[in-house]
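Here the complex is missing a single protein chain, while all its other protein chains stay put.
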Amino acid sequence: MFQFENIQEFIQMGGHGPYVWSAYLISLSVMIWLVVSPLRRKRKLLRDINRQQQREIAQQGTNSSSNLST
Amino acid sequence: MSQLFSWKWFHRLGSPRWFYQTSGKWLPWLSMLATGLLLVGLCWGLAFAPQDAKQGNSFRIIYIHVPASFLALAGYYVMAIAGAIGLIWKMKLADMVMKSAAPIGAVLTFVALVTGAIWGKPTWGTYWVWDARITSMLVLLFLYLGVIALQYSYSSQDAASKASAVLSLVGMVNIPIIYKSVDWWYTLHQPATIKFTEAPSMHPDMFQPLLVMILGFYCFYAVALILNTRVEVLCRERRTRWVQELVASKCT
Partner (left out) sequence: MELGFSAIFRRDLLLAFRHRAEIANPVIFFLIVVTLVPLGLTPEASRLAEIAPGILWVMALLASLLSVEGMFQSDYRDGTLEQMIILPQPLYLMVLAKILVHWLVTGLPLTLLAPVLGMMLSLPEAGYLPLVFSLLMGTAVLSLVGAIGAALTVALKKGGLLLSLIVMPLYMPALIFGASTVQRAVDGFSVDGPLAVLGALLAFSLLVSPFATAGALRVSMHG
């Protein structure tokens, strides 16, 4: 059963609103960061590896072409 | 000797790849489970659980404070046991798990401390009291920070893993001693003005959402640990063929 008369009261929480909501907000944002930061690191890492692969392919290409010309 | 070597080879190359592929299959389901449990627990705890007779609505902070404290302590054991496995069986994957577990545990300890402090204000009238459990949590945070700092101060990854494994094992042995002595210290100095007596048995209406939240936090911890370990696997195995192929197939 919903414990509050209306949304206004739900937000105020009988005067304890600021405490409850700040605690929940801080925890929530920190926990979201815990999940988002590895995802971002992973994307960056994949991009790095991919870039390196491209560079190696390009290098091989120039090497083989120079081989051909000689 | 040759057998030992082949085992080492197996651990070095086989396990992280196997982990990466298996965890990739499990991860979506686990994340959904964690999100679902946390959402249900959050709504239930915030809006539908009855308020506490003495503390009013500030009591609702319990639904993140207690699960975070649980996981903060459990996370230290996860880290130390992973470190021990890495140290004894030279298992690379265990080293990666240990490295990933340290910041997650530290963040959850921080959450437990901050929510405890915020909860303390309306309940005790002050943000910080030297209560036995708060002090123990603070010590736990220091233990985590020590492991993290040690992890990052070695230039060789192998030495860093071993050193922080040794430290987290020493910490694990010490945690019960520290907790017991802080408890004893607190009973010795217990100030008469502050009495925070937790009801010995919570009302089921209050307890059920707490249970959901604890389960949700366990799932969340698993998700965060797996995500961090996967990045660590990719980072350390980036020279191997399977990672190269994985990247090539993904980014084309």
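By letter and in written order, the chains are A and B; residue numbering begins at 1 in each of them.
Here is the rule we go by: a residue touches a chain if its C-beta (ideal position, glycine included) is under 8 Å from a C-beta of that chain, and two chains touch if they have at least 3 such contacts.
Everything numeric in this text was worked out from a predicted model, so none of it was measured.
**Student:** Quick one: which shown chains sit in contact with the chain that's not drawn?
**Tutor:** B
**Student:** With the missing chain put back, one of B:Arg133, B:Lys162 or B:Arg238 would touch it. Which one?
**Tutor:** B:Lys162
**Student:** Could you tell me which of B:Val40, B:Ala74 or B:Ile178 touches the chain that is not displayed?
**Tutor:** Missing-chain contact among the listed residues: B:Ile178.
**Student:** Which of B:Ala117, B:Leu145 or B:Cys235 touches the chain that is not shown?
**Tutor:** Per the contact definition at the top, the residue touching the missing chain is B:Leu145.
**Student:** Please give every residue of subunit B in contact with the chain that is not shown.
**Tutor:** 139, 142-143, 145-146, 149-150, 153-154, 156, 158-159, 162-163, 166-167, 169-171, 173-174, 177-178, 180-182, 184-185, 188
We take it that only the chains that are shown with their structure count from here on.
**Student:** In whole angstrom, what separates the CA-based centres of subunit A and subunit B?
**Tutor:** From the centre of subunit A to the centre of subunit B is 19 Å.
**Student:** For subunit B, which residues count as touching subunit A in their complex?
**Tutor:** Checking each residue of subunit B against subunit A gives 42, 46-51, 56-58, 60-61, 64-65, 68, 104, 107, 110-111, 114-115, 118-119, 121-122, 220, 223-224, 227-228, 230-231, 234-235, 238, 243-244, 247-248, 250-251.
**Student:** Any idea which subunit A residues touch subunit B in the complex?
**Tutor:** 1-4, 10, 13-17, 19-20, 22-24, 26-27, 30-31, 33-35, 38-39, 41-42, 45-47, 49-50, 53
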